[in-house]
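One chain of protein is taken out of this complex; the other chains stay put.
Labels run A, B and C following the written order; every chain starts at residue 1.
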């Protein structure tokens, strides 16, 4: 994902220095063996990682992003992280005289490669505005939120909607199948009428074909996001029965050994719970 | 709804005779004071009613639709009904030498008036084919199912997806609102990114404005449909945790006196459960 | 169950005539090949059957219990039935100048044999009082309810509490087991501290030993009762999230082929959902 995003920037003429854990390189970009080397002197440092702990590991501590970034520069955190971490990063960068813009995205790697992401930025308004051309290079639209933690929350809200759609689809297709409606026929009805959106076409198609590998977004990441939603809901005192149900389902999937499936693989668990094999 | 559908037929040159409980009339159509009068001699009789019991009351018994319809004619049942009733009607009409095509629709009254419904027909293939021009007059697309009960089930599957979307939206918007994101901003993000579909625009908009009257589809009808989904799931032995959760939510809404709201009014209950007034 | 109850009555000197579908006989009791023969001339007719449909089949129609029972006599319905059927039977027997006392029981066959049932009678007060010695012969305690349907509801409330206890135990023991606490050790703690009651000893023991056959109370009967609870909750507009969850669990169990297990066998499904085999 990060690679595809960086490639978009290169294609739009941005000067890019990259760092990643596995040391991969990107045509047109300088690569640095250290975080410090990648960040030093930059106006903007972008992170795109899988979870809170990875973001912490890359950002905080000696020789890491925050310690290496020059004053007045901006850290653009594009990972899906907890509301709490977004707050913390905003405060820490401010302490260092830097800016933090949280800017998670919706979109799969192919959309990133095409510069077609949706970006949800939140942070100091001038910092967000200053990133305009950068966001245009990577995305087809931006939806600004009032602050960094708000943008983290908004992204989690979107992922919760997605996960709910997956579970609803999984139950629907199982019901239809046991009732004798071919899953492809039922999906065609759904996408042909009320649910004509890429997520239903795409995930529904994976469920119909029962093809959950390779994982575009692995099941344990789905579980992680549902937990982040519930952590936010907990802090804000919001009962979320669907989110609770989702956590139970994702844990069930992981407990049954489906770690390597795409998160739409919860459909497999729904089918099996109904006695289909 | 029935009136709008009949008007579409009139507009397309079909000869229409109407009957309804309140005796309303429609320009260009003959109206009959009795079911028998409306049906006698017709090739096709269409019913559009709110629930199983109303369909039974109009169809079965002396002087009713089935007793009055000529042999070889077709009853097109366009109401959302139980899988069990669809099976029963198919069998009863066959006994009488008639045909039964179950053909529920997706779409609100304004879509019916514009001839833009989606129609999900199921029945004897020749009967369904013979209705082609009639369906074209009322709808923008048909999605045939293998049989009458399959079409009833498919429609319930669609309504379950809708109700799940409502609950997910209700939880999401409540979470966002308690977290400080204006509901309109969050909805704009959802519709601008992954959920760019009329149902999210429409129902989400009602939730944002907290305008749940007049009810396009009343909350007790939503409860009725969730119960029909669960009745089907029960017969087919399919665990549906989201559907169970939905029933609990709709009962909560009705128990709290929200019978007159649109079914998207479950968002009100979700907000209140989170302490928002 | 019925046999054990009848034996208690015989042991207490009641004159008993029996009828059952399989034609089994009981020492000390006259057996009749027909319902009519068993009921004719009796002051009291007792039914103990597995579900609504069986009670209807035995009670209603020509040559059945209601048609054969003399005026002024009492039908004591001891089965676990729906609130709706209890109402209906009360009305129908009243129409026939008979009395209906609904009197479901708590207790397993061994408790019935020992005359140790708990009886929950509801009906006309004089009729209930008149049954005092009969209830004493069969039970160790009676808990009168205001009417026949109230007694049906109270019994369902008890069964819901039982089913909830089963699910909570199933989840607890699974959690403990995956965490490394031997199920027997955990159960001993529960029964030794806060849950020192026969149902936790008994059902918990079955879960610890994973012995769910022979079924004292078969899983599909548990599902039936949860559905009756939800039907009552539906009519009374009471959201019952635990009951909804239970239905999902019991359907899951049945869908996976566990029809022959005791209803405590939902623990097997809980274990498997956690990846234990």
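Some observations on this one:
To be clear about the criterion, a contact is a pair of C-beta atoms (placed from the backbone, for glycine too) under 8 Å apart; a residue touches a chain by one contact, two chains touch by 3 or more.
Remember, it's a predicted structure, so these values are computed and weren't measured experimentally.
Interface note: of B:60, B:92 or B:255, the residue touching the hidden chain in the full complex is B:255.
The chain not shown here is touched by just one of C:4, C:101, C:120 or C:134, and that residue is C:120. By the touch criterion stated above, the residues of subunit B touching the omitted chain are 241, 252, 255-257, 273-275. On the side of subunit A, the interface with the absent chain consists of residues 227, 230, 233-234, 237-241, 244-245, 247-249, 251-252, 254-255, using the contact rule stated above. Touch with the hidden chain on the side of subunit C covers residues 83, 106, 118, 120, 141, 143, 145-146, 149-150, 153-154, 157-158, 160-162, 164-165, 167-169, 171-172, 174-176, 178-181, 185-186, 188-190, 192-199, 229, 232-233, 236-243, 245, 248-249, 270, 273-275.
Please note the rule applied: only the chains that are shown with their structure count from here on.
Contact counts per chain pair peak at A-B. With chains reduced to the mean position of their C-alpha atoms, the one farthest from subunit A is C. Subunit A and subunit C, compared by their mean Cα positions, are separated by 51 Å. With centres set at the average Cα position, the gap from subunit B to subunit C is 39 Å.
Contacts with at least two other chains are made by residues 233, 237-241, 245, 248-249 of subunit B.
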